[in-house]
Structure formats: structure tokens, C-alpha cells
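One protein chain is absent from this view; the other protein chains keep their places.
The letters A, B and C name the chains in turn, as written, and every chain counts its residues from 1.
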Amino acid sequence: MVNVGILGATGMVGQRFIELLADHPQFEITALTASKRSAGKKYRDAVNWHLETGIPEAVKDTVVVDTDPSEVKDVDLVFSALPANIAAAVEPKFAAAGMKVASNASAMRMEPDVPLVIPEVNPEHLDLIETQQKNRGWDGFIVTNPNCSTIALTLTLKPLYDQYDIKRVYVSTMQAVSGAGYSGVPSMAILDNIVPYIGSEEEKMESETLQLLGDFDGESVTPANFKLSASCNRTPVIDGHTEAVFIEMGEEFEVDDVKDVFKGFKGLPQKLGLHSAPESPVIVREEDDRPQPRMDRGAGGGMAVSVGRVRRDNVFPENLKYVLVGHNTIRGAAGASILNAELINEIM
Amino acid sequence: MVNVGILGATGMVGQRFIELLADHPQFEITALTASKRSAGKKYRDAVNWHLETGIPEAVKDTVVVDTDPSEVKDVDLVFSALPANIAAAVEPKFAAAGMKVASNASAMRMEPDVPLVIPEVNPEHLDLIETQQKNRGWDGFIVTNPNCSTIALTLTLKPLYDQYDIKRVYVSTMQAVSGAGYSGVPSMAILDNIVPYIGSEEEKMESETLQLLGDFDGESVTPANFKLSASCNRTPVIDGHTEAVFIEMGEEFEVDDVKDVFKGFKGLPQKLGLHSAPESPVIVREEDDRPQPRMDRGAGGGMAVSVGRVRRDNVFPENLKYVLVGHNTIRGAAGASILNAELINEIM
Amino acid sequence: MVNVGILGATGMVGQRFIELLADHPQFEITALTASKRSAGKKYRDAVNWHLETGIPEAVKDTVVVDTDPSEVKDVDLVFSALPANIAAAVEPKFAAAGMKVASNASAMRMEPDVPLVIPEVNPEHLDLIETQQKNRGWDGFIVTNPNCSTIALTLTLKPLYDQYDIKRVYVSTMQAVSGAGYSGVPSMAILDNIVPYIGSEEEKMESETLQLLGDFDGESVTPANFKLSASCNRTPVIDGHTEAVFIEMGEEFEVDDVKDVFKGFKGLPQKLGLHSAPESPVIVREEDDRPQPRMDRGAGGGMAVSVGRVRRDNVFPENLKYVLVGHNTIRGAAGASILNAELINEIM
Partner (left out) sequence: MVNVGILGATGMVGQRFIELLADHPQFEITALTASKRSAGKKYRDAVNWHLETGIPEAVKDTVVVDTDPSEVKDVDLVFSALPANIAAAVEPKFAAAGMKVASNASAMRMEPDVPLVIPEVNPEHLDLIETQQKNRGWDGFIVTNPNCSTIALTLTLKPLYDQYDIKRVYVSTMQAVSGAGYSGVPSMAILDNIVPYIGSEEEKMESETLQLLGDFDGESVTPANFKLSASCNRTPVIDGHTEAVFIEMGEEFEVDDVKDVFKGFKGLPQKLGLHSAPESPVIVREEDDRPQPRMDRGAGGGMAVSVGRVRRDNVFPENLKYVLVGHNTIRGAAGASILNAELINEIM
């Protein structure tokens, strides 16, 4: 068993880490950090727990410590659920102290020597770790996963991009409120309403996706050779991001072939049989009215992305259209970091 | 005062007709029709009223009649809130009986001699009425308005298309439940959920928009010379459709000019000062997070469309992006038919 | 394994039966019935499946038959998810044909020789079966479970009533939309809204509760010696009924003792270790703001009722107040019938 810590353990993503790691076969939670205000308290007293599953017994009495490497003993790997601004300052200290950092924060994602990884998509980018350690003189390292809406989309673009030329992608998202943290979206803002704006979300999708699908030459990443434009919206849904996708394809395709490409997609996590890897990263729904976030967010334990309405564009027959749903706080956040850590644990 | 009837007066759109016509300066409701089951009852007993405003006093005791021209006496114009399949059979009978029919039904919209009109967009298409009457030997006629999501979108495309070359439009909608009628969307289907499918909605948007912006040579309409692809989604919102729009422009533009084009847009209803015409058909919001359906659906008495996030595409700088909100049962249904009737009443 | 059938297998409660029985250790689904319209179809084609879990593989290809005993072969026990009016006509035929009927329908609940049973509350009422078979000349029999809101409430009243004198109970419910069936509550009726009326619900709670807690002398039931008044409301919640309870106690009590009474409550299903029996039928939450339907409806696999805010009334110190949450389609419907069947299977 690998001893792991969770940085920012009391927030929404921190809670998901704890839930998903509670019965993990390789990782054992031995440290939980939070802000100074919570340090010294038992986890049960420090947290305002919001998941239906309840606080796992194993961590209820764990004493929370300050988010500082000197407070986190005998831990090999930490999961970071820190806010971006804190992550920028603190994650490097953990790496410098020799720990592996699997981070869900956006702070370091676009650093040229920090791998931004979805294990099914670009596991080879992990080779950047060596460059990172050399550049920065760290014994540990930082690995990041993308933004929630990017992960779901990129998991569906990967098998397509492997098989077909893609020219342009337009995506309009309908995102769940949990993505903004527990208090991020007031009920007054979203009941009987849509908010057509999520700060920095479009920019993240537009840059991270191309980075993830880019070519890695062993030292740096050349972004993928197509472009993507996003329009991001908040909707009154608890968990599960829905995305309407329009793709201008660069070559002929048949819809049935596209579905087969989705269905047949397996990545390295599937081949290695990693604990958190869903059997199929992309599930194809044939019903007219699926996927739907409440019905499909839990697919593959929240780690699979469901696509539906896979169809040729009526109007632009060279275009492909589909809708996807992915669980934003499992596959799109905590589960993403855990799968990264499982891959690192397996291959490094 | 013109005596008017409402066909299908007990449904959601029928109720909106009654609400909007209650204090109308030109139209007086003198006939209400519904299915045979309701015929003979007072309106208050026949209807399951669902609007916050309550049943207007003037119609409470009006006796509902069967939807048949022989039952509708001394009426010059009827508003049709009938379901498409019934409208197809019944509206022609009313026109044949000499009545003007302002229809919200989709049944006759794409008939080549039936005007599909938004008064601010293509009032000249009303000249088709003459052809229609000649073709069909009717003393009356049928005029239709488009689908709810089409109207809102087209009101924003009209001033753009007048000023700029447009190559392609992609639109992803987030539509309110009222569009499906009172019982159309079960709460089990939509609470904490999105349904990424609305039957025939994408096809309607893709065809009607081009028809509305098309060229009319006095006899027939040549569709506009760009194309539009839609992805339509149902969301947990009562009233007000939200649409994320991506436009590939065919020529250079400045964002500030586009906003000015929206703001400066006035159509014939504004020039004529029609009763239901909003002062500005398109309202530009400058806040980051507007328009929102709950906040903006009521703009201009529900007859104006609000646009926001008008911006140059980060990724495709020749593209324009924006979000719009329009009230689907006022501007998108009953109010649309009423504005058509006001225009006909004024100019014919 | 006992071969079981499900009557009305395509509706919401029918689907819950299938979900809960999919991996049951004693019951194997060998027959599914529905209306004539569905008979002859595979279940996957006959059903519009609405549960997140998906259709269990084992029943996907089961051919649905008409709801008639002659169509249901080699089945020992049937679960009835039929609407009340159909149940009244059909359930007796199944009992007459020798089958055990575990019914969730309200049709037969208040018949004097039909046991209305919650296994933790009044298992001894099952002795009525003998009377029923004698009265009606049936080889089979019918056993019923109460209404969803009654079950949750009565599970909390049972341990109290065993320990304390109760004078009066007032209860105001906040019920989930799933209780009305999939299409029962239109979204237009309940988004941003409360509907303070559920047909016959108050009457059911007011009569069934006293019947369940009544004395059984081997032949008939004398209702419990207190009275209960209900006010029932529909709220925008998918699953899980919440009930605010006020009790005028007939004797002194300490709040801590009441909590201990709740916590210590075990019924016959717990003693017998029945498969669907939750470890504790009543769970006590100590947080100020629990129980909540989204957080607590899944407790004990949906079979436990959570109570919270257990407190002495500030104003009437002889009164007890608390709030409860129970899962209305598991503990309050399908799970209730299954637990009845498990008990019958074990003891008869």
C-alpha cells in the first residue's frame, strides 16, 4: 500500500478524493490537510460533509494538518484539491520535498514541463516528469489533470482524432453546479435559470484539449492540428456536465464507423486493468434522448463518458454532431487525479 | 375593434393568447374554441388555467365552442393555438370560411404559398397572401409564425444578415419546459437533469430560419444564402429559451459595430408603433453573465430578445459568438401571432 | 429459489421491483406482466426505463405477458405494482389461482381480512391470511403494504408507541414527485413551486397508520388509540419524502431516551436477518439540518428511515417534534412489498 495525503481535504473535490479512496486497493489515506483554521481538528469536526455516502470511518478521526510539506509525514504521494491560487504556491513545495503530486488544480497545467494527462489519452506525456525534475531540481514531481469539461470532451475526441482528420470543433456546455464548489452557485442564481458564463472555462477547454491531443517528442508538446471553440453555461443540475458537440471533419466518415470507434476505444488504463479505469471510457447510447446527466453521470462508476445522438449533420453533411455527459467531480476531478496516480504507480 | 376568436383556447398557448389579448386596444375576444369535450362549458370550467395572472374577467363566462368555422360567428380573425395535426385539418376550413387565421401551429409553415412571418424580419412575405387566396380560392387566409427557438434566433440574425455576409451558424439551445405544453415534460424527466433532444426542433430551426431571411420576389421565397446547424436541449427552466450562437462571418467585423447593429435594429412594427411591438426587438446586455432566462425573458413585455456575451471568437477570430434569451410562449408563440395580426390589421 | 412474477412491470414501481430483485438471493423473476399493448414484446422494448441503474440483463429479453393468471406459469408469488383500479379487479384472480400476492396497490389495503403489514411494525397481522383464505376460498392470498408516506411515519411511531402513551400526531409532508408515477407531476407544475395537495394521501395516512399500530386479536384489528392529522404537499424533489412531525405525548419523556428508543428499535426482519432488512429501521441524525431527502433517502439501501431534529417542543413542553425522511419508491413501495414477501417466505 502507498501512503497518500489529500491537500485541501475539506472541500467538495477533497471529499470526492476521500470517498473514492476509501476502499482503494493500492492507496491508503494517511494525511489530510486543510487551512490553518481546520488544522488540529479531527476530520469529522473540520469538514462540512456533503456527499450522500457519508464520511468513511477510516478518516473520521484523522487529525487534519496544515497544508505544508513539513506537516505531512511518511507520505509518498499527495492528491491536490487546492484552489488554483494556493496550489500555485504550495504544490511545488510538496514536489521539492520529494512527494509525487497528482493535482486537480489548474495552476500548473499549462507549464511546459508539467504533464497534463488523461491516462487514456496521452500517458506518454508523463515522460515530461524527468524534464521537470531536472529543470526544477525536485525529487518529487507534479502531474496534473485537465478541467472537468475538457476531460469529458477530450475522451471522446481522442478515438476520433486517432482515426479521422478533424478540422474544427464547436462545443456548447451545460454544466453542473458542483463544478463551482459547494457554495459556488447560489440557488437564487440558478433555480429556474441558466447562467451563460463560467469564468475562464472556455479558455481552459480551448487550450487544454489541444495540448492533451498534441504530439510529444520526448521534450515538449506540439498542440493538435485543429481548433476548438467553446461556449460554457451553468445549468440547474447537481452533478454531470452535458456538452453539445459539432465537428467539421476533415475527411469522409460513416456514422456507424464513428460509433464503432467510440465503442472500441480502450486506453492504457484499460489495458493495464487499473483499479479506477472504466471498462470502456466512452459508452455509446442509442436512445434518442440520451445521454442525460442524472441518468448517465454514474456510468462506469462515474469514470465513463456517455455519448449519444451521434449523427451526421443534416445541414453540413461533412460534419459530425453528438452530445456527451461526464461526471464532473469524479471523472472530471478527483477520479481523474486518482487514475493518473494509479498509472504512475503502475509504470514508474 | 376587431372581433377575434382563439382556436385551442384551453392549452398553454391558448391561455397566453387570452392573457395578451385581455386589454388589447384593437382586438376583442368574442369566440373561444376547444375540443368537443369542452364545447358548451364556460371557459372558467373548461380550462385548467396555469398562468400567474389569473383568468381575465372578460372571458370567464364565455361559452367555449367546438373548433369548427360554423360555430364561430361574427369573427374576422382567429388565432390558432391548435396542435399541428389538428391545425392541418382545421385551419384551411376557417380560411375557406373567410376568416383571417394567424397561426402558431407548425402545420402550414412550410407551404410555399403560406407566409411564415416575423414582422420585424420579413413583413413583405405577407404578399404571398394574394397568391394563397388565388391558389386555394379562399376569401380568408392563413399567416404563420415560426417555431419559438427560431423566432428568437432569427430576430438576432436579421440585423446581422442585413449588414454582414454570414457563412455558417451553429446554435445550441437550452429550452424551457413550457415549450412542450403543460404536461409535455414530466418533472421526473427534468429535475436535476438535461434532455438533449426535442423532436423535430432542430429541423424546424434549420429550415425556418433560412426561409424567414430569404428573398421574396413577389411569388416565392428563395432561402437565405447561408446554412445553420442546431442542437436542441431541454433544461429545467419554466419559460425562456437560451441559445448559444457561433457564427462564421463572411467578412470583417468589429464587436462594437455588431452591438450597435443589434441596438439600432428597428423593424416595421417599431416604425408603425404596433401595440405589441417592443421598443427594441434586440436588447444588448453588457454584463458577463447575462442574458439569463429568469432575468431576461420578460424584457419588452416578453417581446424583446436579449443578447449578451457578444464577442469575437478567441480561437476563430473571423467568428462571432453570443448568447440570446427569448420568451418562448410570448415572443415565441402567442405574442408572435398577435404581432402578425396587428401588422395585417394595420397594413391590409 | 422462489419463482416470482411482477404485475405491472413497466411502470415506475414495477421498475423498482426489477431493480431490487435483480440479484435477490431467494427470488428469481420468471414472469413480467403489463397491459395488453405490451404483451408479447421483450421487456427492453416494452419499457421506458427510468432508473439510473439500467435494465438488469436477466430481464431484458423476458417476454412480457398480459396481466392474467393464466399467462403466468410456474410462479409461486407475484409482486403487484398495478394501479389501484386494476389491482382491485386482478389481484383476487391471482390469489384465487393459488398465488401469493405481495401488493403495493391501495385497492385491498383496508379490507378487514387483508393484512396491511410493515414487517418491523405488525408482522402478526399476517395471521389474517388464514381468515382471508377461509373467507374467500382462495389457495393463494393477498398481503399489502401501506402508502409511501405512511410507511416512513409508522416506522418511527412504532418504537415510540411501544414505549410511550401518544395522544395526538400532526404531520406535514413534503413529498417527492416520483410518488405520482413517471408522468404524474408535470415539470410546469412543480419547478419553483409547491403543490399543497395530493389526492387521498391525507386520508390514507390518517387511517393506515392507526391500522398498522392497532391490536390484532387473531381475527381482526382494533386501530391504535391515538389520532393523527396530515397535511400533504408535493415538492420539487425526485425521491424521498420528508415529514415534519408534532406529537402530543401522553406521558413524560426525555429527548435522549426518545433517541435511544429510535436507535434501539429492531423488528422481526432484523432478528430474522431478512435480505432487504436494514440494520436499523430508524437512523437518528444529530446534525441541525438533517435529514434531507437527497442526502438521506439512500440510507440502509433505501430501506431505513432517517429522523433528525428530535427535540422537545419549545412551546408545548409535553410535545415531541422531529423530522423524518424515507425513500418513497424503495422503503415506501417496491422494497416494502419485497420485505413482506421475504417475511412470508421465511415464516410461512
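The rule is simple: a contact is a pair of C-beta atoms (placed from the backbone, for glycine too) under 8 Å apart; a residue touches a chain by one contact, two chains touch by 3 or more.
Quick caveat: nothing in here was measured; it's all calculated off a predicted structure.
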- prompt: Considering the whole complex, which of B:191, B:228, B:282 or B:304 touches the chain not shown?
  reply: B:191
Message: Could you pull out which residues of chain A are in touch with the chain that's been left out?
response: 12, 50, 177-178, 182-192, 236-238
Query: What residues on chain B make contact with the chain left out of this view?
result: 50, 52, 191-192, 238, 294-295, 298
Positions on chain C contacted by the hidden chain, ascending: 168, 170, 172, 174, 191-197, 199, 202-203, 206, 227-229, 231, 233, 235-238, 242, 244, 246, 288-295, 308-309, 313-316, 319, 321, 323
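We take it that only the chains that are shown with their structure count from here on.
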Task: Could you work out which chain's C-alpha centre is the most distant one from the centre of chain C?
output: B
Query: Across all chain pairs, which one has the most C-beta contacts?
result: A-B
Query: Taking each chain's centre as the mean of its CA atoms, how far is chain B from chain C in angstrom?
result: 47
Field: Numbers and ranges of chain B residues touching at least 2 other chains
entry: 191-192, 236-238
